[in-house]
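A protein chain is absent from this complex, but the other protein chains hold their places.
Letters A and B mark the chains in the order given here, with residues in each chain numbered from 1 onward.
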Amino acid sequence: MLELHSVTRRFGANRAVDNVSLAIEPGSFVGVIGRSGAGKSTLLRMINRLLDPTEGSIRWNGRDVTQLKGAELRAWRMRCAMVFQQFNIVGRLDVLTNVLMGRLNHMSEPRSLLKMWRAEDKAIAISALDQFDMTALAGQRAESLSGGQQQRVAICRALVQEPDIILADEPIASLDPRNTRLVMDALLRLNRHFGITIVCNLHDLDIAKDYCGRLVGMAQGRVVFDGAPDSLTEAAARELYGLEADEAMTMIPASQPITGLQHAAAAA
Amino acid sequence: MSHATIRLPDHQIELLSAGYRRELAQRRRMALVGFVILMLAVLLSGFVAEVRPGVLFENIGKFTSYFGRIFYLDTGALVFTDIGEWFWGFWKWGKQLIDTLLIAYLGTLFGAIFAFLICFSAAINLTPQAGIRFAARRYLEFCRTVPEIVFALIFVVAFGLGPVPGVLAIMIHTIGALGKLFAEVVENIDMKPVEGIVASGGTRWQSIRYGVLPQVLPNFASYALLRFEINVRGASVMGFVGAGGIGQDLIEAIRKFYYSDVSAILLMIIATVMVIDIATERLRHRLITMEQGR
Partner (left out) sequence: MIPPRDLFPDRAAVSARHPAIMAGSRRAQIIGWALVALLVALTVLSLSRLEFSFARLGSGLVQLGTFLGLMIPPSPGAQLATFSKALAETVAIAFLGTLLAAILSFPIGFLAARNVMTNRVVQFMTRRFSDSIRGVDTLIWALIWINVVGLGPFAGVLAIMTSDIGSFSKLYSEAIESVDRKPSEGVISTGGSSLHAVRFGIIPAVLPVLISQTLYYFESNTRSATIIGIVGAGGIGLHLAEMIRTFEWDRVAFIILMVLATVALIDFVSSRLRLALVGQRTTPV
């Protein structure tokens, strides 16, 4: 269980995340929604400790992770893998090496620096690629791949960390609609198959409603909505997105089943 | 003859050109002030540096005659008439040139290794701690600013005569010069891959090895090669202060007026530096095209 207790992060006078408290159940698929600048990225980055909270604490199974340092901090980062909007893989390395980056914390440092991978780690990396039908790309330079392929490489890297949580920061914002589905389906599969908790920042309300079991809405650093996708009313969405609300809610592609919205409309 | 251009009325031209002149005059005034300051500086430093153009003009003949003289053998014959006599010390000097190259090689290699280890601490994107960064930068600055021959002078006293102090002196200077360039390269990388590895639980050196290195290695290699070329030239004078290499024989030849030896050694040094220059240039070019090709 991941718990945030009154977490605040300030940049100068700006409260990017403001007094957020959340509890995230193991195995859940949580979508964090809100307009750009609401503090979603800051929230996720604090969980992985790429950023430190100014106030408050983050607990994993009762243990405070905000105080971790050194090897313990790295072990925690390994448990909560990150997936980024811009993929953050190393373009000049080949795909297999990029996936092996997720195993760095599982091997001795000198060994890893000399690139002396163990057969076990390689086997794990290859079978992660195999799960996404990407073994054929193993030897290619990562920067030569399409955006969707690069994001799936990043998800493979997250997977070989054998994480308990995957924190995905707008993983589909740089992708076309087909790749959007592929990437979200990949995350969903990890969630269903392996029970990995997914916390996913999303810009797109419809995707969020399609995939997430729970939505957390943020505005100006605060949590302004927390509940099942069905219970997100139009009024709540309006508060979340402000003037962008109409845009966010009419971006629904006609071909998709509009489950969430129909419920919301029925409730209204 | 008719002109297609319409000529403006004279008073308008007058008005416009007055404005143009005003602007020009202002620029001229600024240039004049700058020129006067420059001239004052020239006069002052000419006085301090005891510049005596008279001496130069009186003796400029010596400069050309010096270059004339170094191309004559003791026998009075032109050097080209007896290459064997001119390059009588070819093997001796050749060995010393090889030593010179090895001094430059070791100095560049060890300097580059230490510069590599330090440069990440001097780069703001990998070392946000101001204290560490300040220390690393000041250290590099110190290594870079003190000329290598000064280090050589001190090291000759500490380590004894020979190539050892020469290597160490070049190494220290190389640490400073390359460390700064390396740090600048590192500061210009894309940080996203590094962040990705840190977020997976990678250590500092793991994220440098896999996130930073692939991005900077071609540039690092290119700068190190460039430095090697500079260091070969630097190593050629290490012998002046007793720190090994060809410089020892060169300064002796110049001081004792062994004219033809001076030209022979200088030609060997120039040829070596040119070969190294061309070779490193080729390699650097290959590195760059390889980088863009992939």
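Here is the rule we use: a contact is a pair of C-beta atoms (placed from the backbone, for glycine too) under 8 Å apart; a residue touches a chain by one contact, two chains touch by 3 or more.
Quick caveat: nothing in here was measured; it's all calculated off a predicted structure.
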Candidates B:135, B:217, B:266 or B:287 - the one touching the absent chain: B:266
Candidates B:59, B:129 or B:188 - the one touching the absent chain: B:59
Contact footprint on chain A, counting only the chain that is left out: 26-27, 61, 96, 119, 122-124, 126-128, 130, 135, 138-139, 159-160, 162, 164, 194-195
For chain B, residues in touch with the removed chain: 41-42, 44-46, 48-52, 55-56, 59-60, 62-63, 66, 99, 102-103, 105-106, 109, 142, 145-147, 149-150, 153-155, 157-160, 162-165, 167, 233-234, 236-237, 240-241, 244, 250-251, 254-255, 266, 269-270, 273-274, 277
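Here is the rule we use: only the chains that are shown with their structure count from here on.
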Approximate Å spacing (C-alpha centroids) for the pair chain A, chain B: 49
Touch list for chain A against partner chain B, complex: 48, 50, 74-78, 81-82, 84, 86-93, 97, 101-102, 104-105, 109, 112-113, 141, 154, 157-158, 161
Residues of chain B touching chain A in the complex: 192-193, 195-203, 205-206, 209-211, 214-215, 294
